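Missing here is one protein chain; the remaining ones are kept as they sit in the complex.
Chain nomenclature is as follows: A, B and C, assigned in order of appearance, with residue numbering initiated at 1 for each chain independently.
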Amino acid sequence: MPEKIKVGIVGVSGYTGRELLRILKYHPNVQIFEVFGSQSRGVFLSNLHPMLNLKFDLEVKDFFSESHNADVYFVCVPHGKAQDVVSLLYREGKRVIDLSADYRLKEASVYENTYGVKHNHKDLLQVAVYGMPEIFKANIRNAAIVANPGCLARATLLSLYPLLDSGLIKNKDCVVVDAKTGVSGAGMSLRDDLHFPHMNENLKPYAPLHHRHVPEIIQEISNFAGFSINLMFVPHLVAIDRGILVSTYFTTSEEISNEKLFEIYSNFYSDSPFVKVIYRNLPEIKNVRATNYVQIGFETSNNSGVVFVALDNLTSGASANAVHNMNIMFDFKETSGLEEMSPLYP
Amino acid sequence: MPEKIKVGIVGVSGYTGRELLRILKYHPNVQIFEVFGSQSRGVFLSNLHPMLNLKFDLEVKDFFSESHNADVYFVCVPHGKAQDVVSLLYREGKRVIDLSADYRLKEASVYENTYGVKHNHKDLLQVAVYGMPEIFKANIRNAAIVANPGCLARATLLSLYPLLDSGLIKNKDCVVVDAKTGVSGAGMSLRDDLHFPHMNENLKPYAPLHHRHVPEIIQEISNFAGFSINLMFVPHLVAIDRGILVSTYFTTSEEISNEKLFEIYSNFYSDSPFVKVIYRNLPEIKNVRATNYVQIGFETSNNSGVVFVALDNLTSGASANAVHNMNIMFDFKETSGLEEMSPLYP
Amino acid sequence: MPEKIKVGIVGVSGYTGRELLRILKYHPNVQIFEVFGSQSRGVFLSNLHPMLNLKFDLEVKDFFSESHNADVYFVCVPHGKAQDVVSLLYREGKRVIDLSADYRLKEASVYENTYGVKHNHKDLLQVAVYGMPEIFKANIRNAAIVANPGCLARATLLSLYPLLDSGLIKNKDCVVVDAKTGVSGAGMSLRDDLHFPHMNENLKPYAPLHHRHVPEIIQEISNFAGFSINLMFVPHLVAIDRGILVSTYFTTSEEISNEKLFEIYSNFYSDSPFVKVIYRNLPEIKNVRATNYVQIGFETSNNSGVVFVALDNLTSGASANAVHNMNIMFDFKETSGLEEMSPLYP
Partner (left out) sequence: MPEKIKVGIVGVSGYTGRELLRILKYHPNVQIFEVFGSQSRGVFLSNLHPMLNLKFDLEVKDFFSESHNADVYFVCVPHGKAQDVVSLLYREGKRVIDLSADYRLKEASVYENTYGVKHNHKDLLQVAVYGMPEIFKANIRNAAIVANPGCLARATLLSLYPLLDSGLIKNKDCVVVDAKTGVSGAGMSLRDDLHFPHMNENLKPYAPLHHRHVPEIIQEISNFAGFSINLMFVPHLVAIDRGILVSTYFTTSEEISNEKLFEIYSNFYSDSPFVKVIYRNLPEIKNVRATNYVQIGFETSNNSGVVFVALDNLTSGASANAVHNMNIMFDFKETSGLEEMSPLYP
């Protein structure tokens, strides 16, 4: 490996593109080499994001009319628009990490039903590797396309893998996942319900039982466990900027204890440097804010258990996890550029 | 009935006592006649709560050293301390609405285990009526002691009654209740985790599966349905002042629809003037803030359903519901003094 | 006076129209008789604002194609659009309270420069009375058109009148007014900088020294004092829903004390039932939230003084003050329907 690889970012105006810049500028193995955008085309990064205090500067270029000369690309454009970008890069022989939903679902029909968009590159759906480093490290290492997980999907799956793996959750079991997420998860587009005076001091469910991340979660559970579960998934919007807390409820045929869960989760994530399984305390969103770290804790009562996962939707749920995937793809130290991030507190 | 009854309040410094004053001052059938307190003893209401803009004034007196001359008392002191106040008023022939937990549990041993306090008046536990107006209107009408429900218990039970009543939930069924509550629910006592810079922009579970309101919920389910369910109950603290949103998850043997749930809930609460069952929208905390109203909505998917209940923990979850109970006890119009409350928006 | 007058509201979708409904429904001397709107035309209030829990219902009608049959109208449409509504009502012989800026400025050219809109009814500018009840009670009583003050102008002027009146501020004196206002003051229109993730945890100045309320403040100072001052006025947007705190800084030729200021302000506002001059404490926004009350406090040091005024921008700064004006216009008790409002705390 060269000491530094050249990185391209497609889409630098939105929350995830900006967050990538915030993270990558500290990365010892990366040169941010070129950036692309549509609305911000022709603007320099120093003007687009003056507060990022970047030590370098780049002009934002148009993706489709320019050549692409980096080693790896992060695609931060909305679903539906990402698919052509990824496809073109792939055909040019570039490696790609796609932060959109466009290559997460293996069945084009499921994608098209879920997102209401036609998929123009169905052949690539099987090429893409689901970018969950805790599970698919080997596949990610050699992937041409990495489909970075949805933020809610990632939090949910991290709560479920050890339960599925240990047999505590079995085929057809009913599992409830109640998610709470900060408002940045809804993106930058203006909406009446995200106008400050509406959202502030408020809390509400959205897309209950039918959220777009459900097919992604279902697919990955099935892929991991070889069976399906009866999942009830409801996200709730809370009046904070960042962070997801997922509460995952399950029952078992035998009595379960906190000690047992701690052992199962600790073992399962023993090779996952960003997952912190905690015992006496419970996860809090502010403990992981602005980092790639994930806190997992639990509580049990007889045959019932609840697992809590806290992560930051923009870092561990999007941009920092994408960098984690890049580290694996290029054989960097897995935690390179990410290990020292600490939460902003207060 | 006289046109106006005399009301006494024991405990006027805390959130629920203050909220009672805010509500009762508008009540057409009430004269706030005497108020009692310990720390605030000797202070006048106009000095204790100048911003309440009361048209009358009263000196805060010591409860145990003064005589009691009102028709009905609201007891707003902490659990453990309320029991002697209630008992004394009862023996003096007064009617009492207790906002603490002291008379909610019918078994003294359950109370003592749950709250870590000895109960000195076990004989009165069977005298007290659980103050859930939507269910126990007849009993409340004649009650000597009304035990006002806990805020989380009230929200949870309102989500469950129609499911239990309709048979959608059956004996031994597993039900998950995920609650989110504003910080005022934790009271006025200073705590590190409620210090603004810790709590702001944060979110966390507390007392998962073992919260103090669980025995109360379990008792009332059993009392209502004649059977028990496998309840998993977890509250979460969110960075807002007021409001509870409860998400109640269940599965049924047959397919269930939104239409069916709307019909069941609408019918069940057809005589409950403060419960608003909604169909196309979903409950939001800000829709009911500062009122006695409750929003209930739902979503279904095949055999799964989730019910959302939004209410304000200090009004519908405490003080306004106590006034609702008083209206019933004294044969006032059920909605007297409460029907016109509207949420502060924004 | 009849026991109840008929009220019409033009513009019921926005924050001030909704807030008027919230206030007027409690008013003992008012029947909300007809409501008008453009986007909400044809909708019933029970559907437009279900959470207001109104005991009556009305269909929203189109203002210009319908007849107008109430005794008094509140105009809650944006500046520029209000002027024709007010003019038409005036020519029909109706009394009007205009919550927009359209009739506040006496000079059409100042209005046109400030708001970038042509004024079509310049003859009415001298008809309109500035709706500051603490100063113009007599004129308001007989007014055909009341121009309700801007929220920031009202807070600022309330801090200044006693200083001007007492001679503590003199001709050409320099006065600094630093205002902090909640986000509802910026209205319901979506803006990037009011999107929750941008505004939350943020704070910034806007329109410093050149805010649209400055000409209104300057005009009223001159009108009241007969001279002009050198005013520096800067509002700041803070991440709360409601409330204004104004800090007004001045210097005097002689030493000034808190006692002296308390005496001056107490005397000046002795006939103003909604102004609370406080001494040992300082105003806080949460103390007056959701009410028509105003808190005024101060601090001094040698020849310097600062006056703090806290009020709620949507109530005392808009809709509740408009109702106060109505009370005066119709010889109701001045505090009718407003005196018992208390702040939502917490």
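One rule holds in what follows: a residue touches a chain if its C-beta (ideal position, glycine included) is under 8 Å from a C-beta of that chain, and two chains touch if they have at least 3 such contacts.
On a predicted model such as this, the values are computed, not experimentally measured, just so you know.
Chemist: Using the touch definition up top, pick the residue from A:95, A:121, A:154 or A:242 that touches the left-out chain.
Modeler: Residue touching the absent chain, from the options given: A:242.
Chemist: Among the options B:127, B:194 or B:207, which residue touches the chain absent from this view?
Modeler: Hidden-chain contact among the options goes to B:194.
Chemist: Quickly run down the residues of subunit C that touch the omitted chain.
Modeler: Interface residues of subunit C facing the absent chain: 174, 176, 178, 180, 197-198, 200-206, 208-210, 230, 232, 234, 236, 238-243, 245, 247, 249, 251, 282-286, 289, 299-301, 303-304, 306, 308, 310, 346.
Chemist: Could you please point out the subunit B residues that touch the chain left off the display?
Modeler: Counting only subunit B, the missing chain is touched by 15, 182-184, 188, 190-192, 194-197, 199-201, 239-241.
Chemist: Kindly note down the residues of subunit A that lie in touch with the hidden chain.
Modeler: Within subunit A, the residues that touch the unshown chain are 15, 18, 22, 25-26, 50-53, 55, 183-184, 201, 241-242, 276, 287-291, 293, 314, 339-346.
Just so it is clear, only the chains that are shown with their structure count from here on.
Chemist: Averaged over CA atoms, how far is the centre of subunit A from the centre of subunit B? Could you give it in whole Å?
Modeler: Inter-chain centre distance comes to 40 Å.
Chemist: Report the inter-centroid distance (CA atoms only) between subunit B and subunit C in whole Å.
Modeler: 37
Chemist: For subunit C, give me the residues that contact two or more of the other chains.
Modeler: In subunit C, 15, 183-184, 201, 241 touch at least two other chains.
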